[in-house]
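Removed from the display is one protein chain of the complex; every other protein chain stays in position.
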Amino acid sequence: MSLARRILLALAAPVLAFVVAGAVASLVLLISGDDVGGFWSVMFSMPRHRNIVSILNTTAVLYLSGVAAAIGFRMNLFNIGVEGQYRLAAFAAGAFAGAAWLPGWLNTIAAIVVAMVVGALWAAVAGLLRVTRGVSEVISTIMLNAIAGSLVTYLLAKVALTTGNSRNTRPIPEGSRVGTVKLFSDSPTEVYGLSLVAIVVGVGFWVLLNRTRFGFDLRASGASESAAVASGVDVRKMVVAAMLLSGAVAGLVGLPSMFSDSYSYGSAFQTGLGFTGIAVALLGRNNPVGIAFGALIFAFLSEQATLLNILAGVSPDIVDVTQGVIVLAVVVAYEIVRRYRVRLEQAQVAGELAGQRRTPLLTEERN
Amino acid sequence: MTTSTTARTAEAIELTGIGKRFPGVVANHDVDITIHTGTIHALVGENGAGKSTLMKILYGVQRPDDGTIRVDGQDVSLSTPADAIARGIGMVFQHFMLADNLTVLENITLGAEKLHGIGDDARTEILAISRRYGFGLDPDELVESLGVGERQRVEILKVLYRGARIIILDEPTAVLVPQEVDALFANLRELKDQGHTLIFISHKLDEVLAVADDITVMRRGTTVASVKPGDVTARQLAELMVGSELPSPSTEESTVTDRVLLEVEGLELRDAAGRPELTDIGFEIHAGEILGIAGVEGNGQAELVETLIGMRQPVAGTVRLGERDISGWSTRERRAAGIGYIPEDRQRHGLLLDAPLWENRILGHQTRPPAVKAGGWLDVGGARTDSERIVGQYDVRTPGIDTTARALSGGNQQKFIVGREMSGDPILLMASHPTRGVDVGAQAQIWDHIKQARRQGLAVLLISADLDELIGLSDTIRVLLRGRLVGTFDPQHVTPSELGSAMTGADSGADSGSGDDA
Partner (left out) sequence: MRRFSKIAAVTLVGALALAGCGSSGGSSNSGVKSASNDVCKTAKGDGPKVGVAYDVGGRGDQSFNDSAYKGLTKAVKELKATCIEAKATTSDNDTTRAERLRTLAEGGFNPVIAIGYLYSPAAAKVAAEMPDTSFAVVDGFSTTLPKTPLKNLNDLSFQANEGSYLVGVAAALKTKVKHVGFVGGVPGPVIGPFEAGFRSGVASVDPSIKVDVQYLTQDDKDAQAAYENPPGGKDAASAMYEGGADIVFHAAGKSGLGVFQAAAAAGDGKWAIGVDSDQYLSAPKDQKPHILTSALKRVDTSVFDEVKTFQDKSLKPGFVSYNLKNDGVGYAKSGGFVDDISAKIDAAADKIKSGEIVVPSDPAKVK
């Protein structure tokens, strides 16, 4: 297949999906009597500087969350528990950093490690349950999400400072906070320092997947567990390892804003990123580059949702609908394109075969 | 046969100039076949010769691009299997489509409830058909308790129940032992005598010659010859199929050395419920020796191989590879130690179907160069180069190593696997059905590669359902029955029917006669 054709095929599915999603969103708007024109003009308006910065920050956390989910998905492990993992991890990191046992940057680094370890361990619970007891990780991670929520609230009540109606961990000391990158001088929002971790994670994920034995084993286990086992992959070990890794990345999700903006874990902490990450991973086909695009698109949409509500009077729910339709449409579109690609390839192979055989056939007929 | 002489004058099916093109490839072209009513018509040809496509056209699964189909003298257009069934055409697929947890009656009436209901009428009808053709089926038995031969009869009955007079059988003998094949042929002849027309697709030329009235040979998408079984030998037939001189699996002089490479002792395996799957397995394979394991499928062959490769854990017994006791080793360690593995189910165990060929080169060789460097880093360049080598050396027909494994035909997939498992100088090769579903040409190549490696001191554990292959390749043959090794045979002197008896346990004489199963 030529490169151009390959790129075309790769783009076909998402483009198709967005067209469908756009059509459905317009339809919903029409039915609900909303301002369709306003919707599209806001959607296609160039985001302002401060919105661009917010989009980048959101992209980073969605990317982390998406990668966390994708690590499991790559081996057919449905870690639905990124949500719980990142909350628990962020709380632990916040509480740890707030306690300020270590000075300055040491405290920051230690807190990041704490977040990754807590996320990894929480995820490993599901992994261990699966390999020792055969409990589906889908069930166990959903349960662990619920437990994590209550557990964090309980623990927060023990260590928190209450300000008004808000309950937060102790603020991270000044010296341990992470600075921001000021992209635009006129923007009140700035790119969180730890958002850049997403790039490191992305590159690491790509290298791990495509250049290491572990990554190969992971992909093999996902593509065909039976073939992986026959090739010598210890799937039980891989399940636990993948969950640990997935949870460790999940642990990073809550950190960028915590270390550069809110400086504590508390009532205003953003939830739901774990679930959005699943959709982002799906959208990006569990591929390190694809997830980045998925995250960017979702970040753009949610940023626009805020504006949409005020500028066009359209409920932000419509953006949720659009996001949902995109995911659905992407799944369908990818399947269609995949089938087309397989057929194309088989035809190509058959063509090749016919070509190779033609010569002896002719000589034979002469006989 | 006298009853059918009058019917013979009528043509059940006439295919004229049938052509079918898929994007970029011609699957069928200029196919002309005439099938007489009340005959068994064999359709032979190597894999990929276009038999399946043609039968799909005849069964209404695919529509032809050119040509005409006449059924009982009438031009027809078959766009769905329902059309075909309405015309009295039925198909028995190679892989049974039966629900194990339903009874024979339920399986047969499923989807055909309108014919005779699902109650006593249906039961009466099934019993009548079963009796008429000597099927001996009990409508109320659960399918899961039936043997392979009986299941096949259920499939045939299913087709008859729906009123088929023309029955297509896709490689019906592939799953049967010789005795069952004989029973099947008896059924087929009975059906023929009662006026049914049978289309019989097969690889096994001896069987074709034994049962068919007419034979049509297909090659590269078209019909190349129509012959009578009396006029040709199996060898001539095979040459028609491949269009060249036919290789055979005959062993040359023995290369067996006295160096024991694999030594298995007292191996026991149980399933999850604790039932024994393998009992007291013990054997040795020397360098340069091919040990063939014969057995009806499901008697522990798959379990034996999976245990030896480390995918399943035995409850007792030791396995020694050369000097080393590898009983406690993981699959990865075993493979790293030089055990090559050609799995029975190549698509499930041997390939990542949606990954390109060069990535499949890494599979099973994740610990060794050229695919993987020290420290666990993949060597993409090395894997690609070596994949190119395999594609060249093993004649894998593919546009390139970036093609996904799924796109390749079964034979080429298998050649790639063989090439991969032969690389890295394995000391022991475990080959399960290495040529199953592979066309004759590729089969010969695979045999050559195995024999060549044997000459260089490779020890081979060969498991095959193809008794000719076993006899032709092996230095020693052992028979596996209900998880036990029950007999040892010298391939120079054994016949397929002797082996068949030992495999079914029908002849305990062979067991005790040659009995040194410890």
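As written, the chains take the letters A and B, and residue 1 is the first residue of each chain.
One rule holds for everything that comes next: a residue touches a chain if its C-beta (ideal position, glycine included) is under 8 Å from a C-beta of that chain, and two chains touch if they have at least 3 such contacts.
Everything numeric in this text was worked out from a predicted model, so none of it was measured.
> Can you list the shown chains that the hidden chain touches?
So, taking every chain into account, the missing one touches A.
> Looking at the whole complex, which of A:R6, A:K182, A:K237 or A:R338 touches the chain that is not displayed?
A:R338
> With the missing chain put back, one of A:F18, A:W40, A:F78 or A:F184 would touch it. Which one?
A:F78
> Touching the hidden chain in the full complex, which residues of chain A are there? Just list them.
Counting only chain A, the missing chain is touched by 32-34, 50-51, 54, 57-58, 73, 76, 78, 80, 87, 138, 146, 149-150, 152-154, 156-157, 162-167, 188-189, 222, 257, 261-262, 267-273, 275-276, 278-279, 281-282, 285, 302-303, 305-307, 309-311, 313, 315-317, 320, 324, 327-328, 331, 334-335, 338.
The criterion applied here is as follows: only the chains that are shown with their structure count from here on.
> I'd like to verify one number: the distance from the centre of chain A to the centre of chain B, where each centre is the average of its C-alpha atoms, in whole angstrom.
The separation of the two C-alpha centroids amounts to 44 Å.
> Of all residues in chain A, which touch chain B in the complex?
That would be residues 210-217, 219-220, 223-224, 226-227, 229-234, 342-354, 356-357, 360-361, 364 of chain A.
> Can you list the chain B residues touching chain A in their complex?
My answer: residues 22-27, 48, 220, 243-244, 309-311, 330-336, 341, 343, 345, 348-355, 359, 362-367, 372, 376-378, 380, 397-399, 403-404, 406-409.
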